[in-house]
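Single-structure report; data block below.
Moving on, here comes chain A:
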Amino acid sequence: MTRSAIRPKWVLMLLAIALVAAACGDDDAETTTTAAAAGTTTVTTAGDDGDTATTAAPATTAAAAEPMVLVAAQGSEPDTLDPHLTSAYASFQVLENVYDTLVQPGDDLSMEPALAESWTISADNLTWTFVLRQGVKFHNGREFVADDVVFSFERIIAEGLNGWRFGSVESVTAVDDYTVDVTLTVPSPNLLVSVAGFKGMAIVAKETVEDGTIATNPVGTGPFRFVSQSPDGGIVLEANSDFWRAGEGLPILDGIRFVQIPDAGTKLTALRTGEVDWIDAVPPQDVDGLSSEAGITVGRVPGGDYHYFALNQNRPPFNDVRVRRAIATAINRTEIAEAAQFGAATANQTAIPASNGSWHLDYAPYQSADIAGAQALLDDAGVADLSIDFLVTSDFPETVTQAQVIAAQLAPLGITVNIVDVDFGTWLDMEGNGEFDAFMLSWIGNIDPDDFYYAQHHTGEWANFQGYSNPDVDALLDAARVETDSAARKALYDQAAAMIVDDASYIYLYNPDNINAWSDAVGGYATRGDNAIRFVGTFLQP
Partner candidate 1 sequence: MSDPILSVRDLRVRFGTKRGVAEVVNGISYDLHAGETLSIVGESGSGKSVSVLALMRLLAEPPAAIAGSVLLHGRDLLKASHRDMRSVRGKDLAMIFQDPMTSLNPVRTVGYQLSESMSLHLGLTADSARRRAIELLDMVGIPSPDVRIDEYPHQLSGGMRQRVMIAMGLSCDPDVLIADEPTTALDVTTQAQITDLVAELQQRIGMAVIWITHDLGVVAGIADRVIVMYGGRFMEEAGVNDLYAAPNHPYTDGLLGSLPMPGADRPEKLVTIPGLPPDPVAMPPGCPFAPRCVHSDASRCHIEVPVFEPDRARHLVACHYPLQVTA
Partner candidate 2 sequence: MTVAPSTPMERLPEKPVSRSREIWQTLIANRLAVAGLVVLALLVLMAVLAEVIAPFGINDIDIPNRLTGPSMSHWFGTDDLGRDVLSRVIIASRVSLQVGFIAVGFALAFGVPIGLVAGYYRGKTDSILMRLMDILFSFPAILLAIAILAVLGPGIRNAMVAIGLVYTPIFARITRGSVIVVSEEVYIRAARSLGARDGRIIFRHILPNVLAPIIVQTTLSLAFAILSEAALSFLGLGVQPPNPAWGRMLAEGRNFFQQAPWMGIFPGVAILVTVMSFNFVGDGLRDALDPKQKSVIESRGQSV
């Protein structure tokens, strides 16, 4: 599964990215740049041509002749282009290249400067002061100032889907045009991730909100300017010549056209025929075949998502930890991952993948496929002839596959799994109403451990649909939220994570790889651990 052979082409390309990144991460001491990228990123590629060391330079000259436009295929349609109101990954694929955040996850997912050049934290850890980059312009030509940060954050807090991320924020104030203070009620060590972890926290232009054009005509500060959107033409972006990294020759592309191809097979074909240059995902069963195809590069890195299922602790007998542990013991995670992801995943009994080096906990208390052990636990709990209504959704087909494998794995225990396969809208409703014995899904795009644990496992929190309540875990999660010392914080989360795993609040299965694929003509692009789609340094070779 892991082809760790990193070919020269990739070393060069990563170096190029590192250089570009290093060039911008210029002065600030608190910035971590991408030097570690090659270390944490496993890239698989089979592109075979030796001609490589293409950097930004030749591409820029080529631009003079014919516009260098990347055609990128998305698997679903952006619902709205308003970054604060969408939860659609397809929207973020586009908006990633249009908007900026205050800071942003670098290639190793640590936060690096973006619209804020630097930041300082007050001694009491309750005030964060951001120094903004000067001379940055929105795509409409207006200069970006501190008021835009205040306006954007206040909008998110008031009506955005991500207002909860500002839970510890008391106020956001513009000290002057280039300084913003964020005042907190309690220390928040993960503030940067909370307020700038992804483009849902984008800094938008106030005037586009006021005239209502934000949903269809986004105006940001990012490398690409939105041009048009139409059912036949897709979404067209063009290079922002005033981009704040224009000095580094970025962006390199003259434009991007996002087209929407909902069928995964068709999307793959379109890449193979050269109709598109890049696709956002590859069906797991096609990854191996595609990797060995000439002319196509598969980018694959361990991702931060996790797949899990949870048993309804408000319903007996799943309120009995022995029953939950029995199920967690009986299943074979490796087989499940292999079945659903064809090896493009890593089995894991906890949430945070090993690739997330800073927060990963190596903890695997359950034996795999231990039927005898599981039977003993069930006998101990006095449970027999167990039947589980297992809620899955075809809108995420891997949940259906996994449920079938789990059903087979639990069969020796005499457990009947009734798979309830509904569309996602119904799934959400049933999950919200607690109409399940078990539900299965994945949780995506996390960086900070708070995102992995708090909402899901803290008593009474909004994502705690399984009804888990452990005062010790609550206390640990509360404490970790405000712990500013990284090592101490990690220790708290490790304890909490172990308890969550032991109690089988969630039964974690695996972390899937993030996979994109592109034609060999595409350079300067890498699949990221947080699944952000950044084309800022991307170019096309003739």
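How were these picked? Simply put, all candidates are chains of the complex that A comes from, given by their letters.
Odds and ends about this structure:
By our rule, a contact is a pair of C-beta atoms (placed from the backbone, for glycine too) under 8 Å apart; a residue touches a chain by one contact, two chains touch by 3 or more; residues count from 1.
What you see is a predicted model, and the numbers here were worked out from it, not measured in a lab.
Candidate 2 is the one, among 1 or 2, that touches chain A in this complex.
The part of chain A that touches candidate 2 in the complex is made up of residues 264-265, 283, 285-286, 289, 335, 338-339, 393-395, 397, 400-401, 403-405, 407-409, 411, 418-423, 425-426.
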